[in-house]
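A single protein chain has been removed from this complex, and every other one stays in its place.
Right, chain A next:
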Amino acid sequence: MGSQGGFYQSKEFLDLVKSIGEARSKAEEDRIVLNEIETLKRRISEPDIPKRKMKEYIIRLVYIEMLGHDASFGYIHAVKMTHDDSLLVKRTGYLAVTLFLNEDHDLIILIVNTIQKDLKSDNYLVVCAALNAVCKLINEETIPAVLPQVMELLAHPKEAVRKKAIMALHRFYQKSPSSVSHLVSNFRKRLCDNDPGVMGATLCPLFELIARDVNSYKDLVISFVSILKQVAERRLSKAYDCHQMPAPFIQIKLLKILALLGSGDKQASENMYTVVGDIFRKCDSSSNIGNAVLYECICCVSSIYPNPKLLESAADVISRFLKSDSHNLKYMGIDALGRLIKISPEIAEQHQLAVIDCLEDPDDTLKRKTFELLYKMTKSTNVEVIVDRMIDYMISISDNHYKTEIASRCVELAEQFAPSNQWFIQTMNRVFEHAGDLVNIKVAHSLMRLIAEGFGEDDDNADSKLRSSAVESYLRILGEPKLPSVFLQVICWVLGEYGTADGMFSASDITGKLCDVAEAYSNDETVKAYATTALMKIYAFEIAARRKVDMLPECQSLMEELLASHSTDLQQRAYELQAVIGLDAHAVECIMPSDASCEDIEVDRDLSFLNDYIQEAIEKGAQPYIPESERSGMLNISNFRNQDHHEASSHGLRFEAYELPKPAVQSRIPQALIASTEIVPVPEPMYPRESYQTTMPSIPSDAGSAELKLRLEGVQKKWGRPTYTPATSTSNSTSQKTVNGTSQGDGASTVSSMCETYDSRKPQVEVSHEKQKLAASLFGGSSKTEKRPATGHKAAKASSHMVEKSHVPKSSMEVASDKATSAQQPPDLLDLGEPTATSTALQLDPFKQLEGLLDTTEVASAVNGAPAASISPDIMALYVDTAAGIHNKNDADLLSGLSNPSVTNMPGTTAMPQVTQSSSKRPNPKDSLEKDALVRQMGVNPSSQNPNLFKDLLG
């Protein structure tokens, strides 16, 4: 038996394993382990333990740790063990540390030295052991310490060592691409290694490199194809065979790489067709690994430039997968189908019954995969059936992670393809009711916005019908126990805004319900806040309509409670409610206009109406206001932070000896500059030309300081930015121009898609068999859709939307992405502007540049880019690639070209809000634009929820 080659294990250890094996309960097991920990703690710290004994202790520690207990007391001994001379002991030491320590553990620094030494060892087994540890333990900081040795090992005579060195380098690249980016060419060299194992290992890092940057590896297409050809023709040694398949793992890796290289590249793809076709033919579909290769072929075919013959072979394989009895193959078949329908949507139809079978399969995994497929093939014709099914399934599961995912998919599909607003609201209600707390708050806001804005057309009647049906349904839903908080917020807002609007329900009905909500969910302050503001609105509308207001007794008691609430937010709302009730009708009309949640609020953040007053004060000898950022104390702090940042990024840990101190480090110079200006409290002595008014009460960064510290603020903003834009689109009822604009745009596209869907779908449904019925409603659309545009009975605009929609399932996103890319432009332009602003600040008038920038931002907000841009740029690129890839190729290239630079150049993008900010305080004619930018910034402030909430509620 092979186990004879093992360590000596004492009776004690075997007993331990045995007793744990026999433990009847988790509690018993825990007790045994705790005992063992006590014993080991005692023993391991005894002096002069023989190595053999120590080794066993370490193995026992590994065992304890494996069972989920903490063995950290012994880590240091494992570390010590790696220092040992004998390979036998060392190997155990390395095994233990790789199992114990994560890459950020403090003890790693103690191992680095040993690893360095071992990498130089002349025994290749020692080197191998050290390389194993390198892959697991070396982190970004310690990479430089071992990098030279690992590089040398790439040329080691033993292939096992070369292989591990490649993988170690790959790991370094994953952890810190910058530290090894200059060594990337070594991977290319190793591709020609004469050992297939090493070559195979090289494919891992190459795959990752190519995934990040396809274009610089296009030259390798020929090499990869010829390697794949050789492998498929069994040129490699039999040792790499696996169930009669020649080196399948290498084939799979190569196919993955080819899929990347051939994506959207006709020329490169053409080189691949023959070899992929060969593999399709040669693959043995009876073994698991053969099917794995076939599946990878399908992935490759669906990713590269389409070739009808290959698509046909792929479709054949898919139908074989789907017809198989094995669930695994069905699963892969569904997955592959999802990939292929992007290219040839008609393929789904022939498999409809198989898909329905999978959907009704008891196997959850298969079911979920099928939902994923349905999600990919949703269009306006089948959205109702699919979303309905999805929600049913969502209700039936308890796995929160998946529930969240499927809920967000339902929302996405509903937003994209909803046939009517009525349906949309009902669907949203169901989603919220069952997965409310898992849904992004943004969704709630967009639902409120939809109800508030209606169709976005001038059909007030339909809008009010929509609203009253929403109110009605919410009043009914309120009877259900335990509703999710987010949903309650929506309900409260809608009831407050529209509860009494159509006169069906009296104010006392609605207020009664709202009080019930506040009482039933008294632990949820947000809900209570929403309810309070809703109450205020109801009463305000009553007053404005010159009706007599009677406050319900329960409402009065609620107010009394809130007036003394610990939450200042609730308290304030309660006081405001009190104040509003005391006002006369006219005043109330002004502060709480009815149905005005979509109107604009102009916020004069410069407080320019105070200018006269300030002027007066200064004339009388008052001190001018110094913005916070220019006060010397503040500057110091940010200065320090900047320095810290520098040191962390440029130095890290050092492993060589310290050099002699130099007089000044280069990177400090900019700070020195700041420091010198910092002594002078007056903002800018250097720019006498500027028309800057010191009197103006200004926001933190004025132009002068922005120049000096531009980079510094960029660094801080970097973290703020991602939440910035999304938030803009969420704060719906703050009624900013931008938000309204886009959502109307979106609304329009959904609306247009809605109207035409019904007639084409209905006749399909009368097939006897239930499954066929379902299949028809799911798949039937695809053949019909082509005809529909011709019958387009709506406005021209609407039908053009439909044409796109019927061709590519997701092409409605295209419209959005068009918008988004135009919104992407400003960051790009800013990108260019920003560096010049910093570097040439001394010669150029910064405002000239800002003016240029302002214009572009104006364009952006005109196209109402902000919310659209909140979809992150690379997703955009992805959409463009996949959805528009074939039909609209030129467009696609252009779009991705536009969006890419902004992805790569993040610092530039982050600088945008800052630039607009500094520009916005200039007193110039572009008032409306400035306000726009400001409102956006305000609505966006993510830190405190209260002020935000307020804006949501106060129409």
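Here, a residue touches a chain if its C-beta (ideal position, glycine included) is under 8 Å from a C-beta of that chain, and two chains touch if they have at least 3 such contacts; residues count from 1.
One rule holds in what follows: contacts and distances are computed from a predicted model.
Student: Pick, from "Integrator complex subunit 4", "Ubiquitin-like-conjugating enzyme ATG10", "Thioredoxin domain-containing protein 16" or "AP complex subunit sigma", the protein name that UniProt gives for the chain of this complex that is not shown.
Tutor: "AP complex subunit sigma"
Student: Can you say which of A:Ile32, A:Ile109, A:Cys135 or A:Ala462 touches the chain missing from this structure?
Tutor: The single option touching the absent chain is A:Cys135.
Student: Hey, which of A:Asp219, A:Asp363 or A:Glu628 is the one touching the hidden chain?
Tutor: A:Asp363
Student: Which of these, A:Lys163, A:Lys379, A:His434 or A:Arg467, touches the one chain of the complex that we don't see?
Tutor: Reading the full complex, the residue touching the unseen chain is A:Lys163.
Student: Applying the definition given at the start, please give the residues of chain A touching the unseen chain.
Tutor: 1-9, 11, 14-15, 17-18, 21, 52, 59, 62-63, 65-68, 70, 86-88, 91-92, 95, 98-99, 102-104, 125, 128, 132, 135-136, 160, 163-164, 167-168, 170-171, 174, 196-197, 200-201, 204, 237, 239-240, 242, 247-250, 252, 288-289, 291-292, 295-296, 299, 327-328, 330-332, 362-363, 365-366, 368-369, 401-402, 405
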